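Not every chain is included here, but those present sit where they belong.
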Amino acid sequence: MKKFDVKKSDPKKLKLLEVFENSFPDRDYEITHEAEEFTSVCPKTGQPDFGKIIISYIAKEKCVELKSLKFYLQSFRNEGIFYENVTNRILDDLVKVIRPKWMEVVGEFSTRGGIHSTITAEYWEGD
Amino acid sequence: MKKFDVKKSDPKKLKLLEVFENSFPDRDYEITHEAEEFTSVCPKTGQPDFGKIIISYIAKEKCVELKSLKFYLQSFRNEGIFYENVTNRILDDLVKVIRPKWMEVVGEFSTRGGIHSTITAEYWEGD
Amino acid sequence: MKKFDVKKSDPKKLKLLEVFENSFPDRDYEITHEAEEFTSVCPKTGQPDFGKIIISYIAKEKCVELKSLKFYLQSFRNEGIFYENVTNRILDDLVKVIRPKWMEVVGEFSTRGGIHSTITAEYWEGD
C-alpha cells in the first residue's frame, strides 16, 4: 500500500477539483454537500474504512462543482490515511481551491471494535 | 431546454405570486411553508432534480397566498437551474413581492452520485 | 359558513376557558400543552383543515384548566379561519384570560397541495 504524507497536499488530487462562479456573491449563504459513500484504507491494518463526509461552506467567488467533488473524494478509495488526517486534509484542499469565507468538514466513520468516531474541523477566512 | 438567466427575475414567475394582508402586523411571528414536491432540471445534464423547499419568514404587511406559492414553485418544473441558484432565486422573488422583515429559504436536494446537497439563504430587511 | 372576524375576540369562546390558581408563583417554570387533534375549516374552500396546536407558557397567578382548554380548541371545529389567524387568535385569547409572563403558540397544519405549514407566535408581558 502506497504511503500518504498528510503534511502536504497531493497535486494530483487538487487537479480533480473544479469550480464554478458564485452567482450571488453579495449574500452569505450556506452550501452543504453530504457524501455518504466515502471509503479509504486504515494505514495500520490495511483494512477498508467507511464513512460519511459532510462539507459545509460560505462561498466568496467560487463554488465547488459537484461531480468533480465526487471524483476527488473517490481518489482516497485505495489510500491509507487516519480518520483525523483525512478530515483535515479534505478541509485544507477545498480551502486552497475555492477560498471560502467559512468552511467545516465533518467525517463520521463506521464502527470499529465497538467504537464509532467523528472528526469535525473548521476554517474561517483570516485563520 | 430553455436557458434560465439567474441574474434577473422572470416577470412571468413573479406574476404567479399572490399576497394577502397580514392581520397581526404588530406582532413578529414566524410563518413556515415546507414544499416537499419540488422538481426542476439540471442545466448540465438535462436530468430532473428533486428536492424540498422550506420558506420561513416574518411578515410586515403582506403574506404569500399558499395556492399561488404552489403554482410559482411548479413553474420551475421544466427549467434548467443549479441548486445554489434556484434557492437564491426563490428568496429574491419572494422578498420582492411580500417585503418581509426576515426570510430564509432552504433547498434540500435528493442524492446524486452518493452526494446529498442543502442550500440555505437568508434575508434581513435593510440588507 | 359563518364568517369569523379575526380582529376581535369571540366572547363565547373566551367564556369556555377556565383557570386555576398557580401554586408555585415564585418560580418561573414552563407549562406545555400539545393538542394533536385540532381541526377547523378553510375559509376559502370550505374544506376541513387539520393540525396540531402547541401552547407553552410561564404562568403568573393563573394556569389554564386542561379540560376547558380542550373545549375552547374544539369550538373552532366548524369555523372558517386561516392558519396565520387561528394561531394568533388562540395566543390573544389565552393571554387575555391567564395573563402569563410569557406564552408561545405553534400551529402545525397538515399537508395541502404538497405544502406543510407551521405558524409560531409569541407574547412577552409588557409587549
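Think of it as A, B and C in the order they're written, each chain with its own count starting at 1.
We adopt the following convention: contacts are C-beta pairs under 8 Å (C-beta built on N, C-alpha and C of every residue); 3 or more make two chains touch, one makes a residue touch a chain.
None of the values given here were measured: they were computed from a predicted structure.
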{"item": "Homo-oligomer size of the whole complex, from 3 visible chains", "value": "10"}
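One rule holds for everything that comes next: only the chains that are shown with their structure count from here on.
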{"item": "Chain A and chain B, separation of their C-alpha mean positions in angstrom", "value": "29"}
{"item": "Averaged-CA centre spacing for the pair chain C and chain A, given as whole angstrom", "value": "47"}
{"item": "Residues on chain B engaged by chain A in the complex (per definition of touch)", "value": "6-7, 82, 84-85, 87-88, 111-123, 127"}
{"item": "Touching residues (chain side chain B, partner chain C) in the complex", "value": "22-24, 27, 29-37, 63, 66-67, 69-70"}
